[in-house]
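Shown here: the complex without one of its protein chains, the others still in place.
Lettered A, B and C in written order, each chain numbered from 1.
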Amino acid sequence: MNEKIKKASRHVSQSEGLIFEKSSPGKRAFELPPLDVPKAEPAKALAAHHRSEGVEGFPEVSEIEVIRHFTRLSTWNHAIDLGMYPLGSCTMKYNPRVNEFVARLEGIATEHPYQPQELSQGCLRILRLLEKSLLEITGMDAITLQPAAGAQGELTGLLLIRAYLQKQGNPRKKVLIPDSAHGTNPATAVIAGYEVENIKSESHGQVDVEGLRRLVTEDVAALMITNPSTLGIFEQRLPEIAQILHAKGAVLYMDGANLNALAGITRPGDLGVDVMHLNLHKTFSTPHGGGGPGAGPVAMKKILEPFRPVPILVEKENGRLALEPVRPDSIGRVKAFSSNFGVLVRALAYILAYGPGVRQATEDAVLNANYIRRHLEGVYELPYPLPSMHEVVFSDAIQKKNGVNTMDIAKRLIDYGFHPYTTAFPLIVPGALMIEPTESESREECDLFIDAMKAIAEEAATQPEIVKTAPHTTRVRRLDEVGAARKPVLRWKPAAPKSTAAD
Amino acid sequence: MRYLPKSPVERQEMLAAIGAKSIDELFSSIPEKYRLRAPLKIPGPYSEAEVIQYFKERAAENAIGYTSFLGAGVYNHLRSVVTDTIIQRGEFLTSYTPYQAEISQGTLQAIFEFQTLMCQLTGQDVANASMYDGSTATTEAVLMAERLTGRQRVLIARSVHPEYRDVLKTYAKNSGLRIEEIPFTASGTVDTKALQGALKDDVAAVVVQSPNFFGAIESYAPLAEAAHSVGAMFVVAIAEGVSLGLLKPPTEADIVAMEAQSFGLPPSYGGPFAGVIAAREKYVRQMPGRLAGQTTDSEGKRGFVLTLATREQHIRREKATSNICTNQALCALAATVHLTLLGKEGLREMAQQNLAKAQFTLAEMLRIPGVRRTFDAPFFNEFTVEFPRSVKIVNSHLLREKIIGPLALGTPYPELTKHALVCVTETTPRAEIERFASAVKRALEQPI
Amino acid sequence: MAYPKSFRYTKEHEWIEVKGDLATIGITDHAQHELGDVVFVELPKPGAKIEAGKSFGTVESVKAVSEIYAPASGEVIEANGELQNKPETINSDPHGAAWLIKVRLTSAAGISDLMDASAYEAYIAEKGKETSA
Partner (left out) sequence: MESSTTSQIRALRKTALNALHRHLGAKMVNFGGWDMPVEYPSSGGLIAEHKAVRGSVGVFDVSHMGDIRIHSGKKPGGALEAVQHIAMNDASKLAIGQAQYSAMLYPDGTFVDDVIVHRLGEDDYLLVINAGTREKDINWVRENTKGFDCVVEELSDAYTQLAIQGPRAAEVVQKLTDADLSGIKNYWFTHGTVCGLKNTLIARTGYTGEDGFEIYVPSDVATSEKVWNQVMEAGRGFGIIPCGLGARNTLRLESKMALYGHEISDKINVWEAGLDRYCKMEKGDFIGRVALERAKAAGLTRTLVGIEMIDRGIARDEYCCCNEAGERIGVVTSGSPSPTLSKNIALAYVPPAYSALGTILYVEIRTQKCKAQVVPTPFYKRQKKAAAPQVA
């Protein structure tokens, strides 16, 4: 065993203050070319609106200081590039660098959304090919690439459903959401003007189909389901669930957050899903960047097509493409300008690199999850034993006996050079450990992770203190979140000059 | 496949370890009849070279080599290579939302610095860690005002970016919000009289943009006064952040919604950008989106965490202030690095150059027979002019000279068909401005 | 911490102390314990009406928000402003300094049906078993 545990990383602890604390008047990190037109007189041109001073408190530093500052900050982060990042439901896979390269090409990054469409055919053809590819992968009929992220995709999807039902005379009242769902689902349903009704999962963590049958009434607009569920389990009776909803005129919405378990293997469209969003920053490898930007395209069946948000991408005669700003039944705009285009470019670059081989990525992701499950079963409790897809959810039940909980284990994992898995989610598993390795992990990396998890289990059993006080290797120890919330300090302020302190 | 770190043998060995005969066994929970047999019909697999080739070909079908006079919410400013160098560091590029504070201090401190910069720019007390863009930020600001006032009527100036207004209407549709638009005056700014006429104690928010869609700068004080007189929130949207290098910040505002694209983010055909919401401290608990806060660790060392998380969807679910989860963190980081590079002087100098070029361009335009200035309000780097003939026709002539002309206002504002929104920044060389002017002159001389 | 005999208690872990038609309302020691470090309290303004069984405010810890339900109906005459600056009082003195609101009762109906101290202690002991089981 000890031969295998090679990985143990320690985080750089360079001390680095706030950039504002380095500021000294007169330092410059950026110089503009000389002005080649007559200087304007701001005071005259802007009159009362003129701000004569520069922005108060803005830093004044040199270029090397900026580079060092942010480089040092960067060393305090864990990242996919440093090692496995098994955050369940986040699909932290490798972000190919060529995607970054092409997104920055002149003619791609430089294009203005209002430039004439005859001068934007390149952009539009990128959008078109991405649309077609995503439709093929999801088995849907129509799609919009506009939403800026998954949550906005959810909203778009629900607005489509609402518009569709409205058109038939009754938008209906309720949206059903399983208790295992992501928090964005209920939050979104409310913004779309629906009441949320939570539905309990049955003992195996699947949707209780019989219970559902009773719940689906004329009042129900849709069911928002995540498949595979947040337990990493495939909803085997999805087609039946779709029928139940359709029979009552309701719509089946699928949260595509976990598409990484399905791409190339099966298609939500074929399973009876009517509308779904995709998280391009999950399944399609666009970088998470510390929390965005993302993109949340929404794919749908024919019935919802007329309601897509504008602008709509259409093919004109002789293959020209155009974005049309007006559609009678459209739900309107969900975001200014066409979309998070730069993110879409990266997603297409990913798809092109794989082609139909995207199936292999899915297989590897599921292989990794099951490999880890196989080796940690018993060491950690597996609350729902149904087959795992791309992620596996354990609980801390065994370690709890020694007062060690999922957060402690997660923090100790940091000392072993891994980012923690997702803790305490899904909510239906008390003390959940939600592990999603993705296809990007080699067997070696999986083994390192398994060994680390076993070592921690052993520590939890014999010397829990070392686990409960983890992490020990990071720049900062556990932080005082209570203090942060009681007396929020949300911005830097210059220290008050001594003199004023008196009065 | 070059992204997949497994050999066929390793796959077999791992399957064996799991106790599965074949990979298909791992998908046994998917009903047989729903499993794909045929490979997906999508192009690829492409080598890296082929991927680059594909996008270079697409790029060639776009507007390379043209000089543009477009702005209207998306601005072309100088960007330092330093910004791109930093945001392409794997530790920033390939990390997730900083929920695990101990190994996300880099991202968290950068967000804290972003929040500080945004407060300094807007003259507000608190700013969040970013929204999707200016349009959704404006919408979220309105929803925030609705929560704070418990009112549902919203007055928004017609001089606010048309697409910002469209997005607001989309969100409002089902939340019971009633959106009413306030006209603009002959000087291109909000019609205060009309506003006062519409103001009642059922108004949640008064929303204006400055510089507004026409480039005209609004006077905050009277608008704020009017809004506050009936207990409404005064919401200011800012689409061109660089203007703040030279313009007084909207300190009279209760909530500011800003687009940060001008701070180091390329136009990128409309996104990704970064929205900002800044507000008075007392409203912080109704703010949407993430917030980084300063605190200390068990050894008293300064550190940062995501705080006031109980506002957010992952905890409050259906009661959350917003459904936003992923935001635009990397774009916010780019803005932070960019503004840090510019600094106090750099931003001011950049703003001054924008103003100077815009003034120069207007002068050049006005020397053309038949061209008149539409509005007389002060402006920053955008202004509207009226042509003696349709802007679309003028622009079609300009295209032949590799110039992308100003935005035709006819579509969003039918009454302004012959009016155009001209934008220049520090990146527009004098020579190009002069070439543009003479091209317009020629275009207007062309027989129809 | 002892549960004052003079209080009545709800299943949602609020307490109410009635003096004539005036009543003081707070959350119990058990509640603050379940909640953990309290970081924020949201209370109605004086003049607001509260209705028995309906939520009249929230108590927040770092990662949880809990509704506070009114044990009885009435009009708020005072809200404990101290808690805005010192929410931690709820952890240290839930039955005393950390009272939430004082109300003028519109009716005393239902209050007698609430649990007394011993019944409440039995109730939380019972809950304790369930959760540990």
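Note that in this section a contact is a pair of C-beta atoms (placed from the backbone, for glycine too) under 8 Å apart; a residue touches a chain by one contact, two chains touch by 3 or more.
For clarity, every value in this text was computed on a predicted model and none was experimentally measured.
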For the chain that was dropped from the view, give me its touching partners among the shown chains. A
Chain not shown: contacting residue from A:Lys167, A:Lys200, A:His472 or A:Lys493: A:His472
Using the touch definition up top, pick the residue from A:Glu16, A:Asp415, A:Glu445 or A:Asp480 that touches the left-out chain. A:Asp415
Hidden partner chain, residues of chain A it touches: 1-2, 5-8, 10, 402, 415-417, 451-452, 455, 458-459, 461-466, 469-470, 472-473, 477
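One rule holds for everything that comes next: only the chains that are shown with their structure count from here on.
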Of all chains, the one whose CA centroid lies most distant from that of chain A is C
List the centre-to-centre spacing of chain A and chain B in whole Å, with centres computed as mean CA coordinates. 20
Roughly how far is chain A from chain C, centre to centre by C-alpha average, rounded to an integer in Å? 38
Residues of chain B that touch two or more other chains sit at 310, 315-316, 319
For chain C, which residues are shared contacts with two or more other chains? 40, 60-62
What part of chain C is in contact with chain A in the complex they form? 37, 39-40, 60-62, 87-88
Touching residues (chain side chain A, partner chain C) in the complex: 481-482, 485-486
Contacting residues of chain B [partner chain C, same complex]: 285, 309-310, 315-316, 319
